[in-house]
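Here the structure is laid out as structure tokens; the discussion comes afterwards.
Of the protein chains in this complex, one is absent; all others appear in place.
Take a look at subunit A:
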Amino acid sequence: MIEFRAVTKRFPDGTTAVDRLDLVAGAGRITVFVGPSGCGKTTSLRMVNRMIEPTSGSILVDGTDIASRDPAQLRRGIGYVIQQSGLFPHRTIVDNVATVPMLLGWNKRRARARAVELMELVGLTPELAKRYPAQLSGGQQQRVGVARALAADPPVLLMDEPFSAVDPVVRTSLQDELLRLQSELGKTVVFVTHDIDEAVKLGDKVAVFRTGGVLAQYDEPGVLLSRPADGFVDSFVGRDRGYRGLSFVSSDGLPIGEVVTVRVGQPGPAEVWTLVVDEERRPLGWFDGRSAGGGPVDADDLVPGGSLYDTGSGSLRAALDAALSSPSGRGVAVDDEGRVLGSIGADDVLRALADARRAGAAV
């Protein structure tokens, strides 16, 4: 657990970067600091490992005031990942990852063995161990950065815009990977970003800062999207927040309707949309009975389906998107194995949303 108690940071030139911050980042949770540039989010993060000293107030990590700790010792117990990865260009990947264990006095063999373990954990093949950072892609470098931060198994992880320098596709996969890692490791993570979508996706709780270092709102992402504290948060959270907020509403109780399915080669029903499935009842696409005129379903005639609504991990957003993106207007609901369970319409989702509101969900 990380606790900010009335923390203020004023720089020598008189600007206030952080203004009386009171905040608790829960143990084993991802807490995201988000806000426009100059809002003090990075300064707040860097005060946790004493890269910046607060002007007043105190910060407690697991109950201990960090001002009483030797800075270098403190930092060895806190993982640190930064935007430009900051990998040592003159050291191989395995030696980069082994940095903190070596600082802690582990012998070289044990530190390297640990480093290779960590590389596998973050999805890097061991063949990369002997390469140098310049030989890796940006996404791979960030993975190495995460592995390096985790090498000595610190309970706390600080991540300063770690994924903002890579392209959107790689960023998405790194975010998914971080969530997977976190579900295994349960670190206390503080994550800084300027990207509200990233904040909402990753954060168990999200702290929105405004310029001048004032904490504007600190809430769970669903609450942030549905009940912004003020106009600033509302405008920062941005467009489509109503739609995006559906991500945080459970789709339990959403009724799943029937869907007519057909296999390739069977005669397709005329005048209606029919879902084409394979032997395992996995969806292949839609068959448009109006244009095909009742002949057998040909694999070339399939209209690509929209997104799939996975009932296991489902949110109302996934259900609504499935309905809206389907050519037939009916979203395809599937189980964990990807097999068709039935279909849903956009009006079903809206009814479920109304029910959830009546039941008091923060929507």
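Everything that follows uses one rule, which is that a contact is a pair of C-beta atoms (placed from the backbone, for glycine too) under 8 Å apart; a residue touches a chain by one contact, two chains touch by 3 or more; residues count from 1.
Operating definition for what follows: contacts and distances are computed from a predicted model.
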item: Candidate names "Taurine-transporting AtPase", "YciI family protein", "Glycine/betaine ABC transporter permease" or "Glutamate synthase (NADPH) GltB1 subunit"; UniProt protein name, chain not shown; value: "Glycine/betaine ABC transporter permease"
item: Among A:Gly86, A:Pro269 or A:Gly285, residue touching the chain not depicted; value: A:Gly86
item: Residue among A:Val24, A:Leu103 or A:Val214 touching the omitted chain; value: A:Leu103
item: Touching residues (missing chain, whole complex) on subunit A; value: 49, 51, 72-76, 80, 82-92, 99-100, 103, 132-135, 145, 148, 158
